[in-house]
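My structure is below; once you've seen it, I'll send some questions.
Omission of a single protein chain aside, the complex is shown with its protein chains in their original locations.
Entry: chain A
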Amino acid sequence: MILTEDQLQDLLDKSLAELPRGTEWAVTLEGSIAEGFGNPSSDIDFLLVGRSEDDLPTMPSLLFVDGRRVEIRTRSVRQLIDQFRAVEKGAKQPGRLFEDLLNRCQRLLHSHPLRGHALIEEVKAVLPVERFRRITADWWAHRARQSLRHAMAMLCLGESDEAADWTRAGLVQTVKSWAAGVGETYLEPKWLSMQLDRAGRSDVRDRYWRLEAATPAPGDTDAVHAYLADCLAFAEDLGLTGVPRQPERVTVERVAGITTWQTGDRVHVLRGRRDVFALGDEAGAVWRSLVLGRPLPRVLATTACTGVRAPGPLLAEFLRYGLIRLAWKGGGTITPSLPLAAPSGPVTPPPSTARPLLSVRGAAVGGPRAVDLMPLPADRFAAAAMSLVWSNVVVENAVEDLTGALQRGQWRVAEIAARRAVHAALRGLFSAHGVNPLPTDTDLVRCLDLLPSGTAPIGEHAGDLLWRTVDTPERGDALLTELRTFIGRVRGAVGADSFPLSFESADTWRATLELGYDWLRIGAHLDAELPIEEARDLLAGHGTQPHQAR
C-alpha cells in the first residue's frame, strides 16, 4: 500500500474530527489504495459501518485533509448484507447485475479495516471471496461474449472499424474475467496493468498487451478479421466459452413496437409508435427484404439479392436505431457494452431537415440510402399526412364548386368556394411542412411565418384572393384564373407530388383515395386525429368521387 497504517489512522482521525460525534463506527479503507494500487493523487475512501437499523445516506461526504481528497461513506450492517445478497441473487443473470452493486461489494471485500475489525470481518464473511471471484469472472465473461459476438456481427456487415472497436472491448472484458477468476476482482480497468503484473502469469499478460497493441488500422478489413480471430483464440485459451467464430449463430430479430408502413413507394418505419423513420429507395429495399429470425449471413445474402450496393452498413444502421436486434442462438439478445458502461440502447439520429417534409406519397428523404428520422411525433406525422391528402381533395372539390357557381352566375357562392379552395391549399402547404394541428383557417395567412421564408409570396397572394369579390362574369373568370395560378404556386412550393390533381381523371382520383387509405391505416395504428369527420366518411365510408354518380 502506498500509505502506512499510521498515515491512514492519522488521516482517519482528522477526518472523523470533522464529522458529528456520537455514533460508534467501524471503519474500513476502500478503493484503489486499499487494493494496493493508487498514487499520490488518489482519493482516500473511508467506509463507516454502523449497526444502525436506519438506512444511511448513499451520498458521500467530501473532505480535504492534508491536501488529499477524502470521501466518507456510511452504511449500516443491514445495508451491506442486502448488497451482498442482491449480488448473490443476481449472479445467475450477469447481464442484469448492476456494475455499481458489484463495485460496492468488491470494494468492501477488498477493503482494509482500520477500526472495529471484528464488525468489518463479520460483514465480509457474508459473501466468501472465492464466490465473489466467480460472480465477477462470470459478469465480465458475459460482457466479453456480448462484445465479441457483436464484433463478429459487425464484421459480417462490413463495419470493420466498429468490429475492431468491439473486439478490443471484448479483449479487455475477457482478460478482466480471467483476472477476476484468479482474485483480481477490482472492476475499474484503469489498474489492469498492475492487476496483470501481480496475477503471476506473465504469458497471459504479455499476450494481452501484444493484442492490445495490435489494433488494426481503420478500414483494413483483413486485419480486423485476423485481429478478431487472434482475440477469440486468446479468449478460448483463457476459458471464455460461448464465442465460437460462427457468425451463423447470430440471428436478426424483431424488436417490439417496430412496424412498417408503406405509402406509394415510400417505406416508413415506426419505432415505438413515437418515431417515424423514412427510408430512401435503397434502404427501403433492404428493409423490405428482411425476414427476421434468420441467421445474419442468410439475411445478408437475401439483402444482397435486392441489388443494393453494400447492404451491410444499412443493416448496421437499422441496428443502431433499434429497428432490429441481433441475438445469439441460445444466448438471447446481443447487448454489447463498453467496459464499465451500460449498454447504449438505440440511437436517435438528428431529425430530418428536408422541406417540405411530406407529400401525399410519403415523407421526403435525403437520398436513396437515407434512414431519416421525421422531426415530429408519429401521430402528428400521420395526422399531417392525412390532412395533406384531404386538403388536396378539398382544393379540387372547391374549384369544381367555383366553376359550377360561375356558370350559373351564383356570385356569392363562387366567392365562398374560392375562399374554401385558398384555405384548403394553405392547409396543404402547412401540412406538407409537418404543421399539425393546423391553425384555424382565419389564421392561416398570418401564420405563414412559421414556414420557410420562400412561402411568403404565397401568403400575400392568398391574402389578396381571400378579399376578392365577384359581381360579373368577367370578375368571376378572373378569380378562377387567379385561383388556378395560386394553386399552381402552392404546387410549385411543395412539389407536384403533394397535390397530384386528384380530379384530373378517374385513375388519379383512385390513386389519391388509395393513398388516403394507406395513410388512414397508419393513422388508425397511431390513433391519430383525422383531419375532419368528412375525411373519415370519404376514406372509411363511401369512397365515391364527390359530385359524380358512381
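Throughout what follows, a residue touches a chain if its C-beta (ideal position, glycine included) is under 8 Å from a C-beta of that chain, and two chains touch if they have at least 3 such contacts; residues count from 1.
Definition applied: contacts and distances are computed from a predicted model.
Q: Which of "SDR family oxidoreductase", "Carbon-phosphorus lyase complex subunit PhnJ", "Lactate utilization protein B" or "Peptide/nickel transport system substrate-binding protein" is the UniProt protein name of the chain not shown?
A: "SDR family oxidoreductase"
Q: Given that one chain is not shown, which residue among A:259, A:333, A:410 or A:508 touches it?
A: A:259
Q: Out of A:100, A:197 or A:514, which is the one that touches the chain we can't see?
A: Spelled out, the listed residue whose C-beta touches the missing chain is A:514.
Q: Which of A:9, A:42, A:221 or A:302 touches the chain that is not shown?
A: Touches the omitted chain: A:302.
Q: Among A:128, A:293 or A:332, single out the residue that touches the unshown chain.
A: Here the residue in touch with the unshown chain is A:293.
Q: Considering the whole complex rather than only what is displayed, give the residues of chain A touching the chain that is not shown.
A: The missing chain touches chain A at positions 254, 258-262, 269, 287-293, 302, 510, 513-514, 517-518, 521, 524-525, 540-544.
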